[in-house]
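All protein chains but one are shown at their positions in the complex.
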Amino acid sequence: MHEIQVTVRFSETDALGHVNNTSYFIYLEEARIRFFESLGFGLDSKNWNYVLVSAKCDFVSQAYFNQKLLIKTYVSKIGTKSFQLGHDIISNETKELVARGNVVMVYFNFEQQKSEPLPDLLKNALQNFLVHS
Amino acid sequence: MHEIQVTVRFSETDALGHVNNTSYFIYLEEARIRFFESLGFGLDSKNWNYVLVSAKCDFVSQAYFNQKLLIKTYVSKIGTKSFQLGHDIISNETKELVARGNVVMVYFNFEQQKSEPLPDLLKNALQNFLVHS
Amino acid sequence: MHEIQVTVRFSETDALGHVNNTSYFIYLEEARIRFFESLGFGLDSKNWNYVLVSAKCDFVSQAYFNQKLLIKTYVSKIGTKSFQLGHDIISNETKELVARGNVVMVYFNFEQQKSEPLPDLLKNALQNFLVHS
Partner (left out) sequence: MHEIQVTVRFSETDALGHVNNTSYFIYLEEARIRFFESLGFGLDSKNWNYVLVSAKCDFVSQAYFNQKLLIKTYVSKIGTKSFQLGHDIISNETKELVARGNVVMVYFNFEQQKSEPLPDLLKNALQNFLVHS
């Protein structure tokens, strides 16, 4: 599994004293961008082949300012033109599950504005991270 | 259905030129807080009886800086201790669907740190917004 | 003076229970964009003639979730190629000063990547909002 670590920033908390729900989606975006980079399919604004069509996060336990969170990323499904990523957000200290995310991405040709079959190179790279649930 | 309008802020866009996916969850939070207020169950940090246990958003079409978005909120499910809200985010101008959200909320006693059955008053209020899908 | 109202979103607060300092700069950006619109110099990503070269905010009193804030915008200085905007952020209920912002903007030709003298039309429009301090 691919793994990154983030430390909760103060601006990511809210008046309930914990990490605001919207901040988890920042972490998921960060995790999937680093994941693509690690595959050799790094993104930049000029060369972007993915469309996020759905994002979901289940909030299991609370996280707090300054907490170190591990975000483990794996592939939860591979389709013809789309794939899904799963993310486990875990407290680095206690290894407790904090949140679990899942996103659906479509391979997209921005010039022609239409989805396209996943190139074999990407498909093979994703295959290595496929976790059967 | 309950309805609010937001105008996309510049800081909510990203380098792809459209609204960043994380910003939609800000809109969903805003919509559900206004919805609770309209029910007479307004929230403040001292009196917060809900826990968000899951949030999901399907991104259907893109939205842009300065666009006016309508967020329609309805109740998609009522359980014993939990309920779900659905949100349709719609372009105010074209009435095109931009995104569709769904969140799961648990009624929660923060003092005792445990979930509790929905009070009848809240249950009845939610009932009026229940949409059978 | 130009005036907008914002209601503090929950995601804009932090674990100290008040509005996070970074959120005030979101409000300032919102205020100046609406100000430019009101002048007939509305912005869109394809037609953007300003560069923000400095932003400052003095935090005078705290603001909280759900609070309604008035943001009054005026012109604090007009130069040849640049101008400054002042912003008073005020509690709508108590009229207490919450924060005071000041930004420096340069008129900028993005195609040629260089600053340019303010066009007369803009200069005159700004003049109407000039407040001598």
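Odds and ends about this structure:
Here the chain labels run A, B and C in written order, and each chain numbers its own residues starting at 1.
Keep in mind that, in the parts below, contacts are C-beta pairs under 8 Å (C-beta built on N, C-alpha and C of every residue); 3 or more make two chains touch, one makes a residue touch a chain.
Just so it is clear, the model here is predicted, and its values are computed rather than measured.
Partner chains of the missing chain, restricted to those shown and counted over the full complex, are A, B, C.
Among B:N20, B:S76 or B:N102, only B:N20 touches the chain left out of the display. For the chain left out of this panel, the touching residue among C:M1, C:L39, C:L52 or C:A125 is C:L52. Contact between chain B and the absent chain runs through residues 10-11, 13-15, 17-18, 20, 22-23, 64-65. For chain C, the list of residues touching the undisplayed chain reads 15-16, 20-22, 25-26, 29, 45, 48, 51-59. By the touch criterion stated above, the residues of chain A touching the omitted chain are 9-11, 13, 17, 26, 29-30, 33, 43-45, 64-66.
The rule is simple: only the chains that are shown with their structure count from here on.
Distances from each chain's CA mean to the overall CA mean are smallest for chain B. Ranking all chains by how far their C-alpha centres lie from the centre of chain C, first place goes to A.
Chain A and chain B have Cα centroids lying 22 Å from one another.
One finds 29 Å separating the Cα centroids of chain B and chain C.
If you average the CA atoms of chain A and of chain C, the two centres end up 34 Å from each other.
Residue positions of chain A with contacts to 2 or more other chains are 15, 20, 22.
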